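As you look at this complex, bear in mind that one protein chain is not there, while each of the others sits in place.
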Amino acid sequence: MEYRAAAFVAERLTQLGFEVVTGRQACLSEARMGVPHADEISLHEEMALNEGVNPYWLEQMRGGHTAVVGIIRGSKPGPIVALRFDMDCVEVGESQDPAHAPVKMGYRSRRQGLMHACGHDGHIAIGVGTAVQIAERIEELTGEIRLLFQPAEEGCRGAKAMIEAGWLDDVDYFFGGHIGLKSRTLGEVVASSSGFLSTTKLDVVFRGKAAHAGESPELGRNALLAACSASLHLHSISRHSGGATRIHVGQLVAGTGRNVIAEEAHMKLETRGVTEELNAFMLTEAVRILEGTANVYGVVCQREMVGSGVSAEADTALIPWIQRECERINRIHTVIPTLAMGVSEDASLMLRKVKERGGKAAYLMFGSPLTQGHHQPCFDFDEEVLGIAAELLIQLVFACPEWTVDKEDLIRTTDGDGG
Amino acid sequence: MEYRAAAFVAERLTQLGFEVVTGRQACLSEARMGVPHADEISLHEEMALNEGVNPYWLEQMRGGHTAVVGIIRGSKPGPIVALRFDMDCVEVGESQDPAHAPVKMGYRSRRQGLMHACGHDGHIAIGVGTAVQIAERIEELTGEIRLLFQPAEEGCRGAKAMIEAGWLDDVDYFFGGHIGLKSRTLGEVVASSSGFLSTTKLDVVFRGKAAHAGESPELGRNALLAACSASLHLHSISRHSGGATRIHVGQLVAGTGRNVIAEEAHMKLETRGVTEELNAFMLTEAVRILEGTANVYGVVCQREMVGSGVSAEADTALIPWIQRECERINRIHTVIPTLAMGVSEDASLMLRKVKERGGKAAYLMFGSPLTQGHHQPCFDFDEEVLGIAAELLIQLVFACPEWTVDKEDLIRTTDGDGG
Amino acid sequence: MEYRAAAFVAERLTQLGFEVVTGRQACLSEARMGVPHADEISLHEEMALNEGVNPYWLEQMRGGHTAVVGIIRGSKPGPIVALRFDMDCVEVGESQDPAHAPVKMGYRSRRQGLMHACGHDGHIAIGVGTAVQIAERIEELTGEIRLLFQPAEEGCRGAKAMIEAGWLDDVDYFFGGHIGLKSRTLGEVVASSSGFLSTTKLDVVFRGKAAHAGESPELGRNALLAACSASLHLHSISRHSGGATRIHVGQLVAGTGRNVIAEEAHMKLETRGVTEELNAFMLTEAVRILEGTANVYGVVCQREMVGSGVSAEADTALIPWIQRECERINRIHTVIPTLAMGVSEDASLMLRKVKERGGKAAYLMFGSPLTQGHHQPCFDFDEEVLGIAAELLIQLVFACPEWTVDKEDLIRTTDGDGG
Partner (left out) sequence: MEYRAAAFVAERLTQLGFEVVTGRQACLSEARMGVPHADEISLHEEMALNEGVNPYWLEQMRGGHTAVVGIIRGSKPGPIVALRFDMDCVEVGESQDPAHAPVKMGYRSRRQGLMHACGHDGHIAIGVGTAVQIAERIEELTGEIRLLFQPAEEGCRGAKAMIEAGWLDDVDYFFGGHIGLKSRTLGEVVASSSGFLSTTKLDVVFRGKAAHAGESPELGRNALLAACSASLHLHSISRHSGGATRIHVGQLVAGTGRNVIAEEAHMKLETRGVTEELNAFMLTEAVRILEGTANVYGVVCQREMVGSGVSAEADTALIPWIQRECERINRIHTVIPTLAMGVSEDASLMLRKVKERGGKAAYLMFGSPLTQGHHQPCFDFDEEVLGIAAELLIQLVFACPEWTVDKEDLIRTTDGDGG
């Protein structure tokens, strides 16, 4: 739960003069997906309180409503420009290796098994840094700037609730972005990322029947083995000639005592595809496998969809404009017009929404070397990317009102693909 | 951890006039197996304290030394008779069904995921009830009575430590026993159980390499799948023409985040065989499978032996004597001379020790109907068995000094077996 | 197909003066199980003809009716005594090792992939040898001797057809037997084998959908993988506390070209149990697994029962009589009253039939060292066992009419068992 981060953001934005909306106004409660159990939420609220989080914000965010929206308006009319930053961490235990910079420098994660292994802490820093400079240049501002600090990006669980709270309805220009990914050189920027993977997140429970494994194994119905078999079969779903697909069982927890036949097994899994059709293919296969495996073991299988991401395309029309702004920034030496992400991003839902309403949306990559890949225990980026990214976003924010996108500027890029 | 039960026993035995030994004198610290982590032990000690357990006992038992020995001696010389009772619970979540008697009557387990699903709470009751009557008949006593209250029977982790503390060294007669098992009728008693399964308990960890499951799945080394594959293969170890064998993976915990390739997977498993050779066959196969599977997935496999039970045979020479004593008890209507258990019992190590030193050892079954099988969430027995069992043990305790076992009484029984 | 062996037997028995019945009179055509395809049968008939088999017998046996019954009657009335010998081979390729006696001595199997790896060629020799001596002692004979030469014992496919042709209906004494098995010492005889495993033989076909494995793997439905998964899961059916069980997939043939997704997969499997209930448990589990796996892969599963053996018990009442006759034979030095076989035997159906009608039935083991276990490429026995077995059977045949079985002789034996 992002209580500390969200409260910090809300506090700072308020200090900077932003109008701040958080809690149920910032995200529609029932549109959230994969929300943790009430007692886990309570535990995190208690920890946040103990760690000195301002009770004012905590009260507003209670029940896991940790989205934060910061709004600031110029004196003259102009477009609504939204910037989106995600704030959540990953369930990876951070390395304790003394050579790992966060250990050496003292900012290693304080939570066991949780870590900013995808750089979203960097995104928060970029967002707050951007806010500072916008506030400083308030008199130049036309139109409205809307900073969207989103919880629960991992698992594609949080964007929908901010969209359904209305924050993307009237946006003219939307910018999201990510540190690293396929761009691993400082000073390199990808203007517009494509190839967001469509994805579905499933929680699965197999329920069998316990028995004494020594005395009467034949009386049990083994949920652990059902989950094991399902995992193997899921990972052997056929590749698809239509393009990239993914399947992954990330967590499996099954059984109680060593000599008791496991009555329950819990799995967290996800399917992906570079198009929605491909993700649908994976999901159909996965569901058939889960049900078939339950039959093989004579157990029952329950499934819950706890997250879902769509494929999306950024507006290629914005590419030349973004390239132009990049050229004005010294520290950016290379601009790649477009590149496939090869991952899912909850932002894709926001891109879609903005485009549906006639707005334009881009998703950038901010190049940085990484000590280890995303979601790995030694993940770390070069902090210099933070300043570069903030500088670019400021530049874009203040340039938007002047953009006049021509048909001429439209660049068609066909993304071929393998399987 | 059995802090509350053990402290209760120690307290009652003291009140009844028994000399009570507990802590490191009762069980040799380093001979214990599968001891939980220090912080889990501390947590249980704290909980015990909060629940009102006498700090005097807690202090002695600190660090998980929860064995209790109660000693009482008659005025005249005579044999040393040991009675053994196990006290631990099973990692099974007790049913919340209102029809389940412990729910209805208010004695359902207070610990989430832990339950007396094997009747060891009944064994404690039998032990204390027996102690009460022994104390009342102290003036009839010859020789010494030694009550052994053992922790950690499940997983065969506790007997060794009590043996190595010396408590079985000079025992002349040893009686253990169990409620239920293959004897499901009230008033039925099995005089001498045979066919204790030899067993080995293993904790296994697979260590792989985390990676982002969407962005670069090929960089990971999947510990979750390795454990799944190992589980399936373990359960397909060939049956053996030499007799009954067992293999069981009771617990599997793998992975962290849904979209992170699992870096670690933890398994709890056990092998069994009706002879030590058969268990050795199972163990050899299991180890080869674990190592081979690690290679299949390019991960590393670590194994720790956390428990071990031997096969053993009770003394058939005692059968006629036990039958005779049973006949003197009204509530016992059937005596089965011998029956195969089909399970493992940590007591087998004690039986061996006693027999090695020239003593005689028996292991009884106390018949009772069960609401559901051992290690199942609705397990419950008929409380009337408690009185019957205690009455029989008292009878045996006071009869031992008079026994003169003849060669004639020796009965050869061929042990049939299961599969 | 046993054309050569059966024709040889029929020819010799005729020469010895036996009345010989073969073809459809010897075995009820529609009661046969697992009969090969018509063209395979034709091929074997053609080969038999080319190898000089008498067309007279071949004509009678046409269509795979290779059972042979030889009947001889004494001048005085007396009991009907049936001896049964099986004649078929196993689908094992015989070793080409020069050290393997059949290679060295020139009697290695001439058929690729087929071999007398269970000693049934020895059984034929015993049967014919017995016939020779019976013929020589024809004037001593009372009652009727019926020699049953059975095809298709492997897979338990042939006994039923001889039973349904009526040959066991009026039998007073029945003797079957086997070289080796659990008796590996020359001069040792097991008087009465128990523990015949009940068994079911299944042929399974998975049918999927072919596709180009490189161009469009997603269009296929992979029958090969379905069969692989089913095989693994079948072998992991839980052990049973009620006694010994078996499961085995002995053959799997799947797929055509390397780059074509397999459209078909064919499996030959069998379940066993020391009781019919245990075999039924295995079969129920197996069928659920086969169907569930088909669903996992989106393929279709067809099953055909091609063989079936029942559990049976030989008459223990015959044991003392058999022991007595054994004592009269010099070369027999040890008689084991009873021993569990641990395998299935099609003869069990005959034992049942005889006992149902009030007759008495025994099944012997004729001890012999083996160079390698049954069904292995270097299997061979000591030929001296042939004379011993024939001598014992002659002795029994002529002793039967004098037997008066008393209640006293009845020995209760509890059968231990494997697992």
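Just so it is clear, A, B and C label the chains in written order, and each chain counts residues from 1 on its own.
Methods note: a residue touches a chain if its C-beta (ideal position, glycine included) is under 8 Å from a C-beta of that chain, and two chains touch if they have at least 3 such contacts.
Note that the structure is a prediction, hence the values are computed from the model and not measured.
Listed residues C:Ile126, C:Leu225 or C:Ile322: the one in touch with the omitted chain is C:Leu225. Per the touch definition above, the residue from C:Ala48, C:Ala213, C:Ala312 or C:Leu349 contacting the chain not shown is C:Ala213.
In the complete complex, the hidden chain is touched by one of C:Gly23, C:Gly127, C:Gly158 or C:Gly342, namely C:Gly342.
In the complete assembly, the contact with the undisplayed chain comes from A:Val274, out of A:Leu58, A:Leu141, A:Ile163 or A:Val274.
Only one of C:Ser29, C:Gln323 or C:Gln376 touches the chain withheld from this view, namely C:Gln376. Residues of chain A in touch with the missing chain: 195, 232-233, 235-236, 238-239, 241, 243-247, 274, 340, 342, 414-419. Residues 90-93, 113, 117, 154-155, 181, 197, 199, 201, 209-217, 219, 224-225, 227-229, 231-232, 235, 246, 248-263, 265, 268-270, 272, 341-344, 373-377 of chain C touch the missing chain (whole complex, contact as defined above). The omitted chain makes contact with chain B at the following residues, 215-218, 220, 222, 225, 229, 233, 236, 238-242, 281, 288-289, 291-298.
Here is the rule we use: only the chains that are shown with their structure count from here on.
Per-chain CA centroids place chain A at a distance of 65 Å from chain C.
For chain B, residues touching at least two other chains, in rising order: 232, 235, 246, 342.
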